[in-house]
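Only one protein chain is missing; all other protein chains are in place.
Our next item is subunit A:
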Amino acid sequence: MSDDHHQGFDYQPALPIPNGKLCLWLFLSTEIMFFAGLIGAYIVLRFGAVNWPSTHDVHLVEYLGAINTAVLIASSITIVLALEASKKNNAATARMYMIITLVLGTMFLGVKAFEYKAKFDHLIYPAMPRSHIYEKADVNYAAAVRARINALVAELPKAEDRTELDNEKADVVESVRVDLDKAELLIRNKPDSPDGRIALWELADRIYPRASVQGHHPVAPSMAPPSSNSGPAPHEPAKAASTSQSGFTLVSAESNDGHSGGHAVGLNDQYSWLRLPIMIPGGNLWASTYFLVTGFHAIHVIVGLIAFSILLTMNLGAASSGVVENVGLYWHFVDLVWIFLFPILYLF
């Protein structure tokens, strides 16, 4: 095994590509399976669930998703142009395109952060204790609403010290309490009848109306009396019994009103201090999968942005074209994942 003997072999790489590129492609192979697992799990859970919230039920905005798609496509072309410039040893041009890619990637994250904030503002979190999502309007939901009402009442000053704003708060809390009392009385007095559940469901609908069950028209509670029913009338048994149908209608059917983007306005929207528990059938599973899939994708975007930042400290001439190509391949993969996430999350 002398060196002379060793050097007698004519080594050939296993694949006719640089080692860095081979490693990157092997890494992307594992990434394909990783995201296939995540997206596959989402599809299985989404279509296997008895109920699943529509896009508007959970305050997703389709055009924001489309904008983010366009942003990622634009960043894909700029990174390709950066690679072409780097191959031609035009470091300044490559750097310019790299900076544009960095800005576009940051813009994508900004839009995503804005979307996350919209969920958090509506008390939609992936897990307890922050999440206020209840799957059904049952006695547990009623207990949670009552606990919140009691907390709000405790925060109010004494009657003689109340301001006009405090009085308004007291009126709103009292109107919710009246509806809750009515529902709980019905449940207690007629446990075998659906009346109590219907009353509780209507209260939940008043707090957090879902676009998918509002006759596909957003309804503002302020347009109706405080204790009125904003959902379908109780004498519509056919529609009332349409179990799980909302999980199988496309969000496009709800987009008749362009003013609110299809989102319905409830008490929690009207009074941001109220923060009452909300009822979204399938909402917890949706929140878990949505934040998991988009969160992992966002982490990949952040890693890409860090890679761009590191590249910007280097000379992006022809000698660096291999590294630029590898980072570009990674970035295209991030774009690729979003191409599938956009329709599945926003339009299905």
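The rule we apply is simple: a residue touches a chain if its C-beta (ideal position, glycine included) is under 8 Å from a C-beta of that chain, and two chains touch if they have at least 3 such contacts; residues count from 1.
As a convention for this text, contacts and distances are computed from a predicted model.
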Which of "ABC transmembrane type-1 domain-containing protein", "DNA polymerase V", "ABC-2 type transport system ATP-binding protein" or "Cytochrome c oxidase subunit IV" matches, in UniProt, the chain that is not displayed: "Cytochrome c oxidase subunit IV"
Sole contact to the chain not displayed, among A:29, A:167 or A:270: A:29
Residues of subunit A in contact with the chain not shown: 7, 10-13, 15-19, 25-26, 28-30, 32-33, 36-37, 39-41, 43-44, 47-51, 62-63, 66, 69-70, 73-74, 76-77, 80-81, 83-84, 87, 135-139, 142-143, 146, 177-178, 181-182, 184-188, 190, 193-195, 197-198, 201, 212-213, 231-232, 234, 237, 239-246, 248-253, 255, 281-282, 321-322, 328-329, 332-333, 335-336, 339-340, 342-343, 347-348
